[in-house]
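For this depiction, one protein chain was excluded, whereas all remaining protein chains were kept in their positions.
Per-chain residue numbering starts at 1, and chain names A, B and C are given in the order in which the chains are listed.
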Amino acid sequence: MLFALQHRGQESAGIVWTEGGAHKVDRRLGMVSGAADAWLSGTAASTGGIGHVRYSTAGGGGIRNAQPLAVECSKGSVALAHNGNISNSAALRAALTREGAIFQSSSDSELILHLISRSRARGIEAILRDALAPLEGAYSLCMLWGDTLAAVRDPWGFRPLHIAEKDGVRYVASETCALHALGPSISQREILPGEVVLVDEDGERSFFLPPAPRRARCVFELIYFARPDSRVFGESVHAARERFGEALAERDDVEADLVVPVPDSGNLAALGYARRAGIPFEFGITRNHYAGRSFILPTRAEREFAVRMKLHPVPEIVGGRRVVLVDDSLVRGTTSRLIVGLLKEAGAREVHLRLSAPELTGPCGYGIDIPDRSELISNRMNPGQIARHVGADTVRFLTTDLLKSRLAEPSEYCYACFDGDYPCPIRNGEGKDATCP
Amino acid sequence: MLFALQHRGQESAGIVWTEGGAHKVDRRLGMVSGAADAWLSGTAASTGGIGHVRYSTAGGGGIRNAQPLAVECSKGSVALAHNGNISNSAALRAALTREGAIFQSSSDSELILHLISRSRARGIEAILRDALAPLEGAYSLCMLWGDTLAAVRDPWGFRPLHIAEKDGVRYVASETCALHALGPSISQREILPGEVVLVDEDGERSFFLPPAPRRARCVFELIYFARPDSRVFGESVHAARERFGEALAERDDVEADLVVPVPDSGNLAALGYARRAGIPFEFGITRNHYAGRSFILPTRAEREFAVRMKLHPVPEIVGGRRVVLVDDSLVRGTTSRLIVGLLKEAGAREVHLRLSAPELTGPCGYGIDIPDRSELISNRMNPGQIARHVGADTVRFLTTDLLKSRLAEPSEYCYACFDGDYPCPIRNGEGKDATCP
Amino acid sequence: MLFALQHRGQESAGIVWTEGGAHKVDRRLGMVSGAADAWLSGTAASTGGIGHVRYSTAGGGGIRNAQPLAVECSKGSVALAHNGNISNSAALRAALTREGAIFQSSSDSELILHLISRSRARGIEAILRDALAPLEGAYSLCMLWGDTLAAVRDPWGFRPLHIAEKDGVRYVASETCALHALGPSISQREILPGEVVLVDEDGERSFFLPPAPRRARCVFELIYFARPDSRVFGESVHAARERFGEALAERDDVEADLVVPVPDSGNLAALGYARRAGIPFEFGITRNHYAGRSFILPTRAEREFAVRMKLHPVPEIVGGRRVVLVDDSLVRGTTSRLIVGLLKEAGAREVHLRLSAPELTGPCGYGIDIPDRSELISNRMNPGQIARHVGADTVRFLTTDLLKSRLAEPSEYCYACFDGDYPCPIRNGEGKDATCP
Partner (left out) sequence: MLFALQHRGQESAGIVWTEGGAHKVDRRLGMVSGAADAWLSGTAASTGGIGHVRYSTAGGGGIRNAQPLAVECSKGSVALAHNGNISNSAALRAALTREGAIFQSSSDSELILHLISRSRARGIEAILRDALAPLEGAYSLCMLWGDTLAAVRDPWGFRPLHIAEKDGVRYVASETCALHALGPSISQREILPGEVVLVDEDGERSFFLPPAPRRARCVFELIYFARPDSRVFGESVHAARERFGEALAERDDVEADLVVPVPDSGNLAALGYARRAGIPFEFGITRNHYAGRSFILPTRAEREFAVRMKLHPVPEIVGGRRVVLVDDSLVRGTTSRLIVGLLKEAGAREVHLRLSAPELTGPCGYGIDIPDRSELISNRMNPGQIARHVGADTVRFLTTDLLKSRLAEPSEYCYACFDGDYPCPIRNGEGKDATCP
């Protein structure tokens, strides 16, 4: 399952499992494949386990911040895997520190364990109600609590979380693609915003945390983050991306010969765009899948070289043609500038850059790694200026209205990185720009 | 350049370069990225070098067989990188051995160096004419001969070879994609069958080996092996694959809702097929690019698991639909059977498997790794039987005639693995099945 | 300095240093040499740092327990390196857990940080007085407290600790050998039992914790643990070991031809023995310094093989001779049995085993890794039985009285593992046998 979720984090991978009545921990820097042989060779019987792949947002990386966290405390052995960011973590951390708590990581996940340990309540349900009450922001949690598995989705519903059952065993994962890995005969459902699922020897039971003022599913999961074969928030990611591409074409009147995706991030939106616009879809750029984070390339010239090693326009396809280039979103514009340059170099007559997301204007604060405002190109330039900057003939973004028009329940989503309407104030002390205006 | 050719061999990578008047060698198991940091950190001045990525065909793998080979001999320091297989290697090796030659590898490339060393001729041109005369089969060679670079393409022209010039420096590579890596302002041309190019301080000069009875470009380079953004044999690989897909659709009358490629091998043929057949193209299968040769999965059940980890049908796309599944070729049928199963499991109503190559019936012998006859499914079953075996509703192959109809110069190609017409007898002693009937 | 202390712990190595106003941490499994290149390549300015080499006693190993520990807490950034074992850790840990503390390691060192974080006192001195008050047992500490270095030696004085100054910089280390590594012109002194030294921009100052009921320097540091070129507890380790060997000879009347040390643990005692007894000293056993923990040798037969790979009697020296074999102590008797066997096999006529320590009868509890009572051979056999068990002709131990007679201040030492007189009750919950009778 972790392997199927590798796209959600490549910096570290870890598991905690029960063995002989205790929790065992194995956390490593690097990807799941680097650890899997060791993990799969274990033969001890285990009643349950949790795992995590981490991708460090502002809180910092390193083995120190690898998850799952595992502690001994007043509630016994408790391990935690956390997806999302707590938006009021700075205040909570300060309060806990004043009371004598010590923090061994710089991640906001550790404070959840402190809240649990300090709770005076009795019984898992009461303790979780008590401990999670002060939290604001995004937290999809998997916890191993002695032998009990606890899965929690925050009341806003920022990040997806699913549960499945097969042959009497329960499986919890962020995306359904991880559950597909278990094979065909599996029944699954979304864990709902605010729902807490407890799984133990007696089976599965649920209760709900108090509701949040609003729902705030992360629309970026659909645009970019989740894997296309997953369903998240009740939507097919694949189908949603095609619809975003269609919407992008709907108000576009550019004349062009080809629609070419940036591989593989723009594949599905490009296909939707091409279909709606009636322009042929073409694989005009080849991607070298052997390219990874292999080379140490510090300077700008070498970063350009890295893109050149990975993406290869096909001159016979794009030469002399007017190309609509489709990608999912535009952050700093650096890579797009390189790709547009490669296309022109390969002979493209015109390049029209189209993005299947609106203009990014703010950081996330709930778990998506978006750079500071000052680095976001859409904070500094309008589309015409961006076109000149990246060397494209035109640049167009999907509008927020069109994006919403392609969602079944548009009011349930968070669009804060596009429109600045943050569901929870961002006060997590992670970077100058993180305070919500 | 080696990095751009990684798809041609992942088992070992090596370079030989001149430094301080001598040849330096660095060969390693594994991919280019594992060696590149060390290679790029070298700072010594060098007048030239050659490199190789190896993918072990029947001759055997290991560091022992990694290339380039580098020797000291009567002709001084000579290093060799060889692409292809010598089809009369067994006889040549036996003759050399009788005369006292010793072999330190099991590859057929080493015998070329012995022939060079034993030649009584004087001057590189005369020595190469003399030494290469007894060779039959495929040999695109890059040699570093003291300070001189020699590039050779066998008279049959089995494997591609190209040369480019930029800022007074010459570059030789199997595929043009490696030359694109050098940047835009580069002029390049194919090295012709039988051509030998020598590059030294005085520039570049050419001569030709005696012609072969026929030309024999490997059609599998276009179908499967070369990278889509390359030109080989004067053809755009990308365009050729689309044309093979179109040809496949031309005589097909299947009724279907979607055309889905096996990612990424079937992408271009599927696009051509979809366009010609008027059926929508869809990315119905997601590929997990993090899947590599990560896991040690010895048993059959676990190999099935490996495919399940890598390829993910999208239920929302294929569910209830009649799917044309396009791949480039069918070897043993094992993987196709798993993919068809995954599609049906995801709800596909019908699956029609289409291959953009004819039925494989024999080994190659000139450098493509095709298993023994007995393992090739088309030697044991007709398309109807194959369909039942892999679980598809129908299976169709491109015919050799249609394949030829999409090539500019069809008579210049080798189709031996499809039609058994071997341009050179296969007598290289590599496996029971290798002798040509 | 860590490298010079490698003999005190080979399982993990770590450092914490100040950089840009924060604490940086690097902890790794394995020895210092595996980390040193990375550590030495850092170039950032730092005002101070601490380091640790760990050897896991009963508390358990793994990266989780590697030190220094580094936390953020109410006292800011605090890092801790701990040598010794807290003998009342179980009770302290239980009390802290009841109050909501969470533990991320299984080592007893973590609780010291909790006590510091929870203290209501103000100022480092008051906080340390408050936080360390409940501790019993052995704790030589180096702490990095923001920019301040704090070095603490427990009031019993179990473990050694030294401080030196050179060019205005202070250095603290368990043994003087680490200070010698800094070069000749260094002045050093012992940190006294109960002394706390604080070093900051204003220089060095000291205060003392309340005195313990008695002093309890670990005599095993002199017998076995410390490096011979160190001074600990005001004694030259080298000279002490020679004196123990002399004492051993004093009451011995065995007739023998040679005195042979078990290399290198018995070298100095053997030399002292030989000199006192007037019997020639000989290197009768060669040690292969390439032998390390190289082989995975699980079974008993293979463990025997491992000793055979490492220790090699010289037949020409021991053949036909009566050998006094000297080692520092006898734990389980397993290795001694193998060595005596090898000597007999090499032709020794008689082997008389002599140990420069008394009979081990109990665990330590203050930081030396001695197995459970049930595994200690002296709890099950008298010297005569041991001789038969290991195949020696006779076996003799140094008596506690003779041991004391060779120490300048015998009443200042702990001999609990020999005589059962434990200075602090052992209640750290680490193993059944750990409770002091």
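Operating definition for what follows: a residue touches a chain if its C-beta (ideal position, glycine included) is under 8 Å from a C-beta of that chain, and two chains touch if they have at least 3 such contacts.
This is a predicted model, so every value here is computed, not measured.
S.K.: Considering all chains of the complex, which shown ones does the missing chain contact?
M.R.: Contacts of the unshown chain, counting the full complex: B, C.
S.K.: Write down which of C:Ala212, C:Ala239 or C:Val254 is the residue touching the left-out chain.
M.R.: The missing chain is touched by C:Ala239.
S.K.: One chain is left out of this view; which of B:Ile63, B:Val169 or B:Leu192 touches it in the full complex?
M.R.: B:Ile63
S.K.: Touch as defined at the start, partner being the missing chain; which of B:Ala13, B:Val32 or B:Leu113 qualifies?
M.R.: Checking the options B:Ala13, B:Val32 or B:Leu113, the one contacting the hidden chain is B:Leu113.
S.K.: Considering the entire assembly, which residues of chain B contact the chain that has been omitted?
M.R.: 25, 62-64, 69-74, 78, 97-104, 106, 113-114, 117-119
S.K.: Considering the entire assembly, which residues of chain C contact the chain that has been omitted?
M.R.: Spelled out for chain C, the touching residues are 3-4, 6-7, 10, 31-34, 36-37, 40, 177, 180-181, 183-184, 227-229, 231, 236, 238-239, 264, 267-268, 271, 275, 280-283, 286, 288-292, 294-296, 308-309, 312-317, 345.
Keep in mind that, in the parts below, only the chains that are shown with their structure count from here on.
S.K.: What chains, if any, are shared contacts of chain A and chain C?
M.R.: Looking at chain C and chain A together, no chain touches each of them.
S.K.: Please report how far chain A has to rotate so that its Cα atoms sit on those of chain B, a copy of the same sequence, as a value between 0 and 180° in steps of 5.
M.R.: That pair's rotation angle lands at 180 degrees.
S.K.: Of all chains present, which has the mean Cα position farthest from that of chain C?
M.R.: Relative to chain C, the chain with the farthest C-alpha centre is B.
S.K.: Could you put a whole-Å number on the gap between the CA centroids of chain A and chain C?
M.R.: Here chain A and chain C have centroids separated by 48 Å.
S.K.: Using mean CA coordinates as chain centres, what's the chain A-chain B distance in Å?
M.R.: 38
S.K.: If you average the Cα atoms of chain B and of chain C to get two centres, how far apart are those centres in Å?
M.R.: Result: the chain centres lie 61 Å from each other.
S.K.: Residues touching two or more other chains, restricted to chain B: which are they?
M.R.: none
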